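What you see is the complex with one protein chain gone and the rest in place.
As written, the chains take the letters A and B, and residue 1 is the first residue of each chain.
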Amino acid sequence: MSAREDAVDAAVMPPDLLAGRELALEARGLSLDYSERRALDAVNLQVPRRRVTALIGPSGCGKSSLLRCFNRLNDEIAGCRVSGEVRVLGLDAYAETTALPELRRRVGMVFQKPNPFPQSVADNVAFGLRLAGLRSRLELDDRVEAALRAAGLWEEVRDRLDDSALRLSAGQQQRLVIARALAVEPEVLLMDEPASMLDPISTLRFEELVVALRERYSVLLVTHNMQQAARVADYTAFLQAGRLLEFDATDRIFTNPRLRGTEDYITGRMREDRG
Amino acid sequence: MAGLCLLALAAVLAVLVQQAVRAFAPVPVAELRWRSDAGEQQMLAAVVFEDAHELVVRGSEWQRRGAEYRRIARADLLQLDWPADARSLRLHDGREIHRRGLALPQAPDGSRPAAADVAEDVASNRLSRGETAGLMLRRAWDFVAGTAQGGGVFPALVGTVVLVLLMSVLVMPLGVLLALWLHEYAGSGRSARVLRAAMANLAGVPAVIYGLFGLVLFVNGVGGGVDALMHSATPRWGGGGLLWSALTLALLTLPVVVIATEEGLARVPAALRHGALALGATRAEMLWRVVLPVARPALLTAFILAVARAAGEVAPLMLVGAVRYAPALPLDGEFPYLHLSRQFMHLGQSVYDLALAGGDAPRDMAQAHAAALLLLVVVVGLNAAAIVVRNRLRERARELAV
Partner (left out) sequence: MDRLHLGQHISQQFNSELAALTKQVLAMGGLVEAQLATALEALAARDLRQVAHVVAREDEVNAAELEIDARCTQILARRQPAASDLRLVLAVVRMVANLERIGDEAERIARIAEKLGNAELPEHYAFKLAQMGSLVRDQLRGTLDTFARMDETRALERLRRDREVDVLYKELTRLLVDLMQRESERVPAALEMLWGARALERIGDRCKNICEQVIYLVRGKDVRHTGLSRSAAPLPETKQ
């Protein structure tokens, strides 16, 4: 408990905000450098379990970079260096002994642009299950159906399971990739501006799904749509220029943020600094 | 650009066709009498060329590859008849002889061909257009499907196709693996840079040098080594053969395959890669399950380029296994069906031989063109097949990528 308090800067987050809550994700003193610039600077972030936490902030503030630290997808980017500590479900994500595939199975991810594989709907959802070694046709079918139901897509695609996933609409594709992520039963879902390519109605459907998901999953959602954060998140973190400025309950952030910077951003008084 | 390429291709094809047709066209037969240094001579001969000053005629071929062409000035000509009962006979072994009437002619050594030897018997001077066309088609077919002894190129055709396919089977996995390593694992490391530079340079090395390399490394080195190990009395692997030729060509086309594949890999969206990784795929699983399937059209492009490059190469093959005359096909009904150590015939080699080494210059020249045309058809055919497959894949990919 005391360790947790150490990691919290009282100026950033009310000290008792997450008291008694289990943490899904935690970053301590996390800095991230690309070859030429620093994207994250000593970020301390705590993401509670079974809640939706939104990451908001201006473009280039490091939201996505931070998100991708939790499943180490930043490893894919050449010249990207991470320092500090990242804990996923209590485990050190950057420890030598951490098996990446295992980590990534426990931390699902949904991307900005729906990225179904050019395969059938069913094969897309079964992708992670097959990776995990599941072979039984029956069990695969069951898990695929369950995942599609959880993503609210089953009714729409039950007759099209063998169709190419790329024939689905953008909104359906996004729910499909969520189903794909859910199929392997992760504990955490990372979402990187998942609704930015969707029309308003699909966006609302998607948000409704996110709200439903918090029953079972811990969700960390990057969005540049503040209203979206307001609608779906329990907690909101405001990032600016690679620093975590404020973390609080979403109600608080959107009605009475403690910092001027947050207020300026969410009320649209933001000056673009240095482009 | 595409129009220009098609135009060039059409021009090449037109020249080849025009020349090749002469290999199959029936030649009129004349009864000739003329003056020469040796006195007055007379013969029944095919007139292969004729203008205001001279004739070129070919008498009956009594020996294999023994056709004798004579050039006769019109001034020396005493008599020129086109008898209606003149006939040209083609024997199974490819020789052509002429006669008048129905009796089989007698060779200078007194022998006569048997009726069973006769493959074709044509009344050369009395052919209708239809008959001419039929004859030419039949001859063209005999040329393509016939055995080497009969003047056909079937063994060379089989040799070419088998060689190219075997080369593809060898080069594709190797090239794709190399491209995967370069693009996915090596990153921008030193070894990758060296390998890339090597690839770029290898692509510019003259083909015949690959032939020499193949001769030294595969035929003498590996092949000789294998023979020594197996204590075989006669060199089996230590001579030129299908496998060594395919390997040499594989080496030759490797840079093409690697470069084309790498380009294809680079076009696979990062979103798909990340999607697979984020689901817990290892790098190998991601490549195998997502990247390679998506890059399939690029792999086919690599295949097409490799085939195009390999099918036209002759020079290196002459050093490592292609021969003018091979006693057996590399592919037959005898176990193990594909005979990797056999020497084989190749259309390119046939073109070369017919064009340069033949005794029967005009007819061989025409056949060389016919063989060249066939080679072109094979290359274009293989490419077209691959292009059709690729386009179908791309179409599907496009449909999918809406």
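Quick notes on this one:
The rule is short, and it goes like this: a contact is a pair of C-beta atoms (placed from the backbone, for glycine too) under 8 Å apart; a residue touches a chain by one contact, two chains touch by 3 or more.
Fair warning: this is a prediction, and the values are worked out from it, not measured in the lab.
Touch, as defined at the top, links the missing chain to these shown chains in the whole complex: A. From the options A:E22, A:D163 or A:E208, the residue with contact to the unseen chain in the full assembly is A:E208. When you scan A:S83, A:S136 or A:Q227 for touch with the missing chain, the hit is A:Q227.
Within chain A, the residues in touch with the undisplayed chain are 201, 204-205, 207-208, 211, 227, 230-231, 250-251, 254-255.
Quick note on the criterion: only the chains that are shown with their structure count from here on.
Chain A and chain B, compared by their mean Cα positions, are separated by 60 Å.
Across the complex, chain B is touched by residues 71, 73, 76, 78, 100-105, 108-109, 111, 113, 115, 117-119, 127-128, 131-132, 164-167, 177, 180-181, 184 of chain A. Across the complex, chain B meets chain A through its residues 187-188, 269-282, 285, 289-290, 293-294, 397, 399-402.
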